[in-house]
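With one protein chain withheld, the remaining protein chains of the complex are depicted in position.
By letter and in written order, the chains are A and B; residue numbering begins at 1 in each of them.
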Amino acid sequence: MKRLNMEFGVGLFLLLGLAAFFYLAIRMGDVGLLRQDGYTVTARFISSSGLKEGAMVELAGVRVGKVQRIVLDPERYESVVNLAIEPGVRITEDTIASVRTAGIIGDKFIKLTPGGMDIYLADGDELLDTESSLDIEELVSKYIFEGGDTPQSD
Amino acid sequence: MFRAIERLGDRTLYFIELWGQMGLFLFTTLASLLRPPYQLHPILKQIHFIGARSTLVILVAGVFTGMVVALQFYDTLVRFGSVAMLGSAVALALIRELGPVLSALVVIGRAGSAICAEIGIMRNDEQIDALECMAIDPYKYLIAPRILGGLIAVPALTMIFIVVGIFGGWFVGVVLFGVSEAAYFHGMYDTVVWHDVWMGVVKSFVFGLIIVWVATVRGFFLHLDRSGVFGAEGVSRTTTNAVVFSTIGVLVSDYLISAVML
Partner (left out) sequence: MNHSAQPLETPEAVDGREPVIEVRDLVSHYGERRILDGVDLQVRRGEILVIMGGSGSGKSTLLHHLLGLKRPSAGSIRLLGSELEDLSKKQLYALRRRMGVAFQGGALFSSMSLRENVALPLRQHTRLDEETIRIMTRMKLEMVNLGGFEDLRPAELSGGMLKRAGLARSLIMDPELLFFDEPSAGLDPVVSAELDELILRLREALSMTIVVVTHELESAFGIADRILVLDQGRVLVTGTVEQVRNTDNARVQDLLNRRPRNEPVDAEAYLRRLTGMRD
């Protein structure tokens, strides 16, 4: 009886631990146990600075997917970002993908701005129009220093 | 002067010896796992002792840690008008640092000290010699189940701690301070990635190993302790040593893992 109690306790404990782990892994880590049958498209950026794997992909303010993988293209020195798009969301070929920030110090995410074409991307296709992350420091220095440089632009 | 150098040399040699002893100890234990008999019940018993019986403490510690972290972050974030990030901040702090470290400290206090004292008393009372003489490998019979138990129980406790902490943070943030529930959880789900969870998991495994390893090795080699104090006093000294040593081990390795994985 005592031994049964012990085994029951251990079983319950391990179940709790596993449940906690799966909650963290699936809800937070987005580990695809509940694999959705969406599709992935690729987008190239000059810089995806601040963007992380798992970040949101938004279209018209609605979440339509997430960033799956970010790798460097070693030849063109560009950031290659794989976007996992939910099934049922069709993306036109002339859609613009831009790296945006939620608020001033919030998370980076990908904003998709659809164009007007009626050709849609399929799994593995590439988005051609992209805008890189806006770097606040760069913006600020641009205004300060380029302001004094105007004579040169002649 | 000469004496100081001699002392330094002596201490250096002692530390090399200590590390060698610890390494060999772990190696012998792991090697013993490969030989039959393979018994599950002793491991369950250790999971019960290290894990199941620490659950209540972990639940309480987790809830309050989550609550205080949420309180602190809320107070900071509200000054930047970024209260929507509360969920992310609490979850990241718990998953990457506080969950693994605080769970480890709870386990050191509850189980690490007890394991060290238990093994030390067995050494004192010739029970380990008796095992040897009965042709039962003490590494396999005593140490291996404890190490495996720690490797399973500590990560499980850590995961429980984190999840409970997240809900403790929810209570303070959402219920007490009126942060939107959607912002709390969705901010969290969007910010935290698998790599963060993975870091917490790796840490909890390493901590589990360190805690049980230090506790068992100190108790097991009680008779070789160079203070030469045995008996009840030796056990109490060794237990204190093990607690200090494993606490430092956990904190140092925490930094190293963070530095490597961030």
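As a convention for this text, a contact is a pair of C-beta atoms (placed from the backbone, for glycine too) under 8 Å apart; a residue touches a chain by one contact, two chains touch by 3 or more.
Fair warning: this is a prediction, and the values are worked out from it, not measured in the lab.
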Among the chains presented, those that the missing one touches: B
Of B:132, B:181 or B:233, the residue in touch with the unshown chain: B:132
Hidden partner interface residues of chain B, rising order: 37, 122, 125-127, 129-130, 132-137, 141
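Everything below uses one rule, namely that only the chains that are shown with their structure count from here on.
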Distance from the mean Cα position of chain B to that of chain A, given in whole angstrom: 34
Contact footprint of chain B on chain A as seen in their complex: 6-7, 9-10, 12-14, 16-18, 20-21, 23-25, 27-31, 52-56, 103, 105-107, 109
Sites on chain B touched by chain A in the complex: 44-45, 47-48, 51-53, 55, 80, 82, 84-85, 88, 91, 95, 152-153, 155-157, 159-160, 162-163, 188-198, 200-201
